[in-house]
Structure formats: C-alpha cells, structure tokens
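One protein chain omitted, others in place.
The letters A, B, C, D and E name the chains in turn, as written, and every chain counts its residues from 1.
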Amino acid sequence: MPIVRVTVIEGYEDEVRQRLARALTQAVRSTIAAPIDAITVAIEEVKPANYMRGGRTRVPGPALPDPAVLVRGFLEAMEARDLARASGFLAPEFRMTFPGGATFSSLEELIAWAKPRYRFVRKSYDRFETLAGDSGSTVYCYGTLAGEWPDGTAFSGIRFIDRFELRDGLIVGQMVWNDLAESAR
Amino acid sequence: MPIVRVTVIEGYEDEVRQRLARALTQAVRSTIAAPIDAITVAIEEVKPANYMRGGRTRVPGPALPDPAVLVRGFLEAMEARDLARASGFLAPEFRMTFPGGATFSSLEELIAWAKPRYRFVRKSYDRFETLAGDSGSTVYCYGTLAGEWPDGTAFSGIRFIDRFELRDGLIVGQMVWNDLAESAR
Amino acid sequence: MPIVRVTVIEGYEDEVRQRLARALTQAVRSTIAAPIDAITVAIEEVKPANYMRGGRTRVPGPALPDPAVLVRGFLEAMEARDLARASGFLAPEFRMTFPGGATFSSLEELIAWAKPRYRFVRKSYDRFETLAGDSGSTVYCYGTLAGEWPDGTAFSGIRFIDRFELRDGLIVGQMVWNDLAESAR
Amino acid sequence: MPIVRVTVIEGYEDEVRQRLARALTQAVRSTIAAPIDAITVAIEEVKPANYMRGGRTRVPGPALPDPAVLVRGFLEAMEARDLARASGFLAPEFRMTFPGGATFSSLEELIAWAKPRYRFVRKSYDRFETLAGDSGSTVYCYGTLAGEWPDGTAFSGIRFIDRFELRDGLIVGQMVWNDLAESAR
Amino acid sequence: MPIVRVTVIEGYEDEVRQRLARALTQAVRSTIAAPIDAITVAIEEVKPANYMRGGRTRVPGPALPDPAVLVRGFLEAMEARDLARASGFLAPEFRMTFPGGATFSSLEELIAWAKPRYRFVRKSYDRFETLAGDSGSTVYCYGTLAGEWPDGTAFSGIRFIDRFELRDGLIVGQMVWNDLAESAR
Partner (left out) sequence: MPIVRVTVIEGYEDEVRQRLARALTQAVRSTIAAPIDAITVAIEEVKPANYMRGGRTRVPGPALPDPAVLVRGFLEAMEARDLARASGFLAPEFRMTFPGGATFSSLEELIAWAKPRYRFVRKSYDRFETLAGDSGSTVYCYGTLAGEWPDGTAFSGIRFIDRFELRDGLIVGQMVWNDLAESAR
C-alpha cells in the first residue's frame, strides 16, 4: 500500500531514475508484506534553481554506476586476463581474500597464488545481488566454475560465491569462497 | 539531496517504520552519490479510513520481521541443536545446499551428512547483510567457524558464508560455502 | 494510476472522509480509464493550528450531509404524508415541477394537484445517483411507482425519475417525470 | 479549505487535466461546505520513467472522452436520422428503455416503435449533467421536445429527461422519460 | 530539519524562485533553531492548466521586484538629484518623515527643507534588510553620511538609518533618522 514520493534535482538519466524507483520499491517490500502491485513510487524532479538546502542551491550528487554492471565489467576483464583494464575498476585500498584466507592487494599476487591451483577458470553466474549500504554498495554473485586443473584435466560445476564492496564507483574489496578444495580432495 | 516521503496507513511499530526509513535511505544511497546527511526520509501516517485504493479502504500489509533477526534466530537454534525450534523458521519448500553441492530438504539430512565431517561447529559472525527483492528478502552472513574434527582436534578461524532466502517471514533456502575442505587438505 | 492526496483540517468523521475519498476516486475514474484498483486516495489531516490561508487559521467548512441520505429522508416523510417533517428538508426558495409542467412551491399544492390523479403512490427505488456541482449537489433517483387510481384499482411497476437540487443541506428543487399518463391512457 | 494534489504520468491534454481538476473540485464541494474559492487542486505530472507500481513502469490509462460531449454527438446523429453514425457510439450490449417500459436493443426497433407516436421530434436541452461511477460515467440531460403528432399538428415544450450509461467511451444504456403521453391525453 | 515544499504555477524567473526559496529558509530559521543546512526547500512548478482554485484556472500573481533593489534605485536617483526618475519609484500616497518629525509628500519639499542644513550629502550603506509583511515589504538600510555643511566644511561618518515601506512595487513611505544634529552641536 505505501506510496513513495521522491524529490530529486532534474538531470538524472531515465535508467538511473528507474533504478532508484526499483530500489525504493524493494526497500518497502523488504519491510512490509504489501502485495508488490500496491507499492507505488513517483519521482518528482525539480529544476536546480528550485532546490535549496541551507539557503543555497546544490549540485545534485552524481548518479552511481549500477554496481552489478561495474562488477561484471571487472569480472570480464579478469577472465580475459586484461589486468590493466581490470585494475581500472579498483580503488587504491583494494584488498581481496581467497579460500584459505589468502589476501592480496594486487591482481598480480592473485595470479601467482592461483598458478599451482588451476590452469584457468571460467565463471558461470547464477545470480548477481546488489545491496545498498550507508556508504557504498555490496554486490554478491554466485554460480559455478569450470576450468582445468594443473595436470590439464577439466573440471566444471564447482560452486563459488564472490562478495564485492564498492565505494564511489570503485571496488574496494573482494571476498571469494568456492568448492575447489572440496572437489580436489 | 533527495527527499523521500512515504505514506503508510498508521499502525506499524516504531521499529518497523525506522527499518523502512533506513532501507529507503540506503536505496537512495546505492543509486546516487549524495552525502548521506543530505538524504531525508519522512514517513507520513494516515488513518485507515483515510486511505482508499480502488474506492475501498485497505488493510495495511503486515510488517515483516527483520530478516537478519529471523536468520539469527534460526542459526542460534541450530547451534543449540534444537531442531524443533529451528524447523519453525523454515517454509515447507525449504532446501539447503552445502559445499560440494550436497542438497537437503530437512535438518536431519544435514546432521547425518555432517557427522563424518566434524564433531561440532560454532559460527562467529563478521557481518549480516540484508537485501530486498521483489518477492522476499535475502540475508547473507559471513564469518569464521570453530569446532572439532572427527578425530577430536580443534579447528578455528575457518571462513564461511551463508545465503538465506526468505519469503513471507519463513526461510525457503540456505546456501553454504566454507573453507573446511581447504583447511582439511 | 493517479495518486490523489488531500489535505484537510482534522475533525471530520470517518464517514465523511470516506465519502470524500470515494467521490475523488470517481472523479478520477470519470476522466481517465485507469483500472479502478490503480487509483489511490490518501487524506492527510492537519491540526487546526497547522493550517493558514491568508496568514490566518481557518475554521474548516462543515461536512455536508450525504445528499442521497437527505433526499431519502424527504421521500420517506412524503410517503408517510408527514408534511411537517418533509418541509424541514426544503429551502425557502423550493420549487417542484411535475409531469405536464405543473409547478408548485409548497407540498400542500402538490397534494391538491395529485388528488384527482391517484389515491396514493409508493416509490420503489432502483438507484440513487449523486452529482457534485460547484455550488451544491444534485440527486437523481429512479424506479417504479405502485398505488391506486382514483377509482381504487391498483397499479404498479410504473417508471419514474426524480431530480433533486440541494444547496447547503436543503432541497431547493425537485423535478419529476413518470409514465403515469402513459399507463393511464 | 482542502488542498488536492494529484500525481499523474505526463501526456494528458490540457483539456483532460482541466476536466480532472474540475471533477476533483466538485467531489470536494459535494462533501464539504467549503467556499468554492478555498478549494485548490494542483496536478503534478511525472515522466513515464518516474512512475512505478509493483516495480514496473506503467502505461497511463487513456483519457476518456468527455461523456457529455459523446452523448451530444449521439443525440445529434439521432436527430439527423444518421443511424450509422449514431450506432458508432453504442456498445454491443446497448439497451434503451422508453416510456411505458418499452425496451430495444437497436435504433431500428426504436424508430419502428416511435412511428405511430410522432412524425418527428427535436430536443432542446436545458442541461447536461455528468456523474462519475466506479466503472463508468452516467450522463443525464433534460429539456423539452418539439415535433409533429402523427396527424401533422405541431407540439412543443414537452418535458423529457434522458439517462445515459457509458463504459469505456461507449454508450451501454439509455433510459427515457417524457410527458408525451401526458400531453397527448 | 524542516522540509518546505511550495507549489507554484510555472513561469517565474530563476531569480524569483531563488529569492522565494531563500525567504522561506529564513522564515523557518527565524522560528526554529535548526542548523541552516538541515532546512530544505523545494519549489514544485505546475503548468497553468494544472492549477485550479474554486474550479477555475488562475493567472499567477506577478513576481514582485526585489524590494532592496528597488530602494537602491530610488536612492541612486536621489543622490544624482534626478527627481523625475526618483519620483517614478513613489506611490501617489507617498510620505516621508525626517529628523525632528518634518514630513513631506514630495521630493521638492524635502530639497527645500534640506537646503539650510547641508549643501549635499552622500550615503554609504552598511546593510540593506528586507522584511515581508502581509500587504507589502519593508526595507531598512543604514550606514553613514558624508557631505558638506552650508558653510562648505566637509563632514563624514555620520550615522543614519532609513525605513522604506513598499506596496505593489512602489514606495509608500520613507522614515529617516540620523546623527546630523548630534554632529552639528
């Protein structure tokens, strides 16, 4: 039943406003068991000159990229072993944690660590899920891994999950869990 | 900068309205890089007789329990091996998936499967994260496991992550990843 | 799809606010072919001290009686031949027009005119319809008449329609059409 | 005193929005005895991408034709004996009821029935009144008839009232009362 | 904390809307000790056809000139001894009151009165302050006077304050206080 109205300064793309409306719908739906069709969101846009906080007009906060789209871009660059492009998605304080608790702060470290473990690996994704926090977003994605063991034999269907933390449109952390050890037993 | 106003029928508890306001704040923050202090949410309550959709007054959708609180309740019951209490959190269609892809539809199956793997296990939680979907909520929690191997030696600090899917206040799915195999190698 | 929000000073009865919400729903529905369930009305009440027009607080306009209820009251009094009670529903400028164009300004004139036409008449109502105007309301009601001709033979099922004009809670005009002459031919 | 704000998806013509605003004003005025000048209506338009119900953008309900304009079109076609054009205003389930309770479902039946009653008839209208219902609109119009009796003598000033029921821009029913029999006595 | 939303008919210049937003911010700040950055104002514009009061669309009230800008224009014309231009700022009922209680209704009277008091005078302004009233605005300005006494000796730094009353964009009254007599002692 709830009606949500949002006032924003005009200038955001259609895609951003729809992402906002969808996120607000889900925020309501996660709190109140209303039928989804009873949740209405209307975004009211005002001209920049029509909005004042503290007696001053304001520059609207920039739209954030869709966190899931950004994470996909990073994962594609990694799969293509295009480390330069992949690094462009990372914040300076980036840290990643892999099974067994191994932590790295650069993609090169990860590559070196993975070498004795598998020749290559490809991810198939079952789902991406994005979560809004106070200061950034979190993206979870899970699915299965396929690739080759160091001895050249193939594997596939091995479960994995990644957790990405984003701040201001850059990835600050990646955590990885998977069943590679379980399967390699 | 955005101003969010929500109209709801009166009757929700303070805790629910605050959860709603927080979820809406985060929905905005995940889309627009506004400073968090510039995001304002006001919930406007109207009497039941003051709201009509389709020319009829409506019964407000019931407040949903906080998904993270519900999942904690389930996890505590599991840790206490109180299967009856734990089952009360589960929907009839409940399914769980464990490392290696083992799937169960009852807690008893899980217990049987786990017996040769560890004597017992306790979870320490680093974080719970809740995510609103169109038809339910997802809760992620991750942290570390401590316990005893079948031979009685202790382990601790082993990473895990759980993903719970909730619908209408019941858990319909649990997915588990952890480093137990990695550690047991 | 439209969302209608109304701000009123608090103090109206539930029944009045619901009548208002229903009238607003119908106003939308008569203009836009939206599915009725997509039309939402919320009435926001403010304290008398919270409303100012022209820099002055205001006494809210009194709720009007439901025009259809008022007209029913008049018709019941007429059927019971309680002219004193019936007259209490009439404004001083009241005028009524009957088949053939006969006009009266008092109930007594009507009674005299009707005497040679029928011994008595009772109305069965198919429908009451109320219509909002700028300065008052109009009520239509139609159905069938049953009664006795002057010679004592009974009649029934004779179509009629009445149109009532109301201003400030009083009836200022009544217009009557029926098939009595058609039937009496 | 009431303030009415309506949120609609942009795209309706000026004429439609003004019809909507007027209908809302009258809806308020029929319930609360506020001075008409104290009733304010503001229609707020949002872009199609800015409105979501159930997490999905919506196509706005089409504007309905002004019911009174539509009924006038039908009546003009009837007076011009342009049955083809007149039939274009009618829904398949159309039914009409005339004095004495005669009912027809086609204009041709009506013409045949009327032949022995008058050579021709023209309507002068005193007033059209439109009423919004949950699923459609009702139009009342009344005034006087002029024409010729079967014997060629002229008549005029004979009272009539018509009631039209509309659904989705088509006429589904017409009910007619008049003083022709009264006058022909 | 307060959120102020204003609905106006579109058509006002950016400058006017910002003046309005600033005036509203200050109105809040003068009543509630909220941090200025917590006071938000959003002006929502509707098309002329989207606004009705009393069932009629309305011509928006014209924007008023900035009262302080208008008063400055008058003071500049006075200093340039351009009485024709200065008179253009005055309403027919204009009256001015000078130290000692001398009152004039024309600029010529003032000039004559001032002649034995000083050869000429120039104003330096410390501040202009504008105040909104129910039917017009008041502008205060204060600062110091410099000029020459009748005997040709110079003076400067003499305190003054002027109070201007404006109605519908014209000055209806001016009151003047200063320390000229104090200094001339």
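By definition in this document, contacts are C-beta pairs under 8 Å (C-beta built on N, C-alpha and C of every residue); 3 or more make two chains touch, one makes a residue touch a chain.
These figures come from a predicted structure and were not determined experimentally.
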Given B:Thr40, B:Thr57 or B:Thr144, the one touching the chain that is not displayed: B:Thr40
Contacts of chain C with the absent chain, listed as residue ranges: 7, 44, 46-47, 49-55, 57
Absent chain, residues of chain E that touch it: 1-9, 12, 16, 19-20, 23-36, 38, 51, 53, 58, 60-64, 67, 97, 99-101, 129-135, 137-138, 140, 142, 157, 159-161, 163, 168-169, 175, 177-185
Residues from chain D at the interface with the omitted partner, ascending: 3, 40, 42
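Definition applied: only the chains that are shown with their structure count from here on.
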Rotation angle superposing chain C onto its copy chain E by C-alpha atoms, nearest 5 degrees: 180
Identity of the chain that, by mean CA position, is farthest from chain A: C
Inter-centroid spacing, chain C versus chain A (mean Cα positions, whole Å): 62
Chain A: positions in contact with at least two other chains: 3, 5, 7, 25-26, 29, 35-36, 38, 40, 42, 44, 51, 53
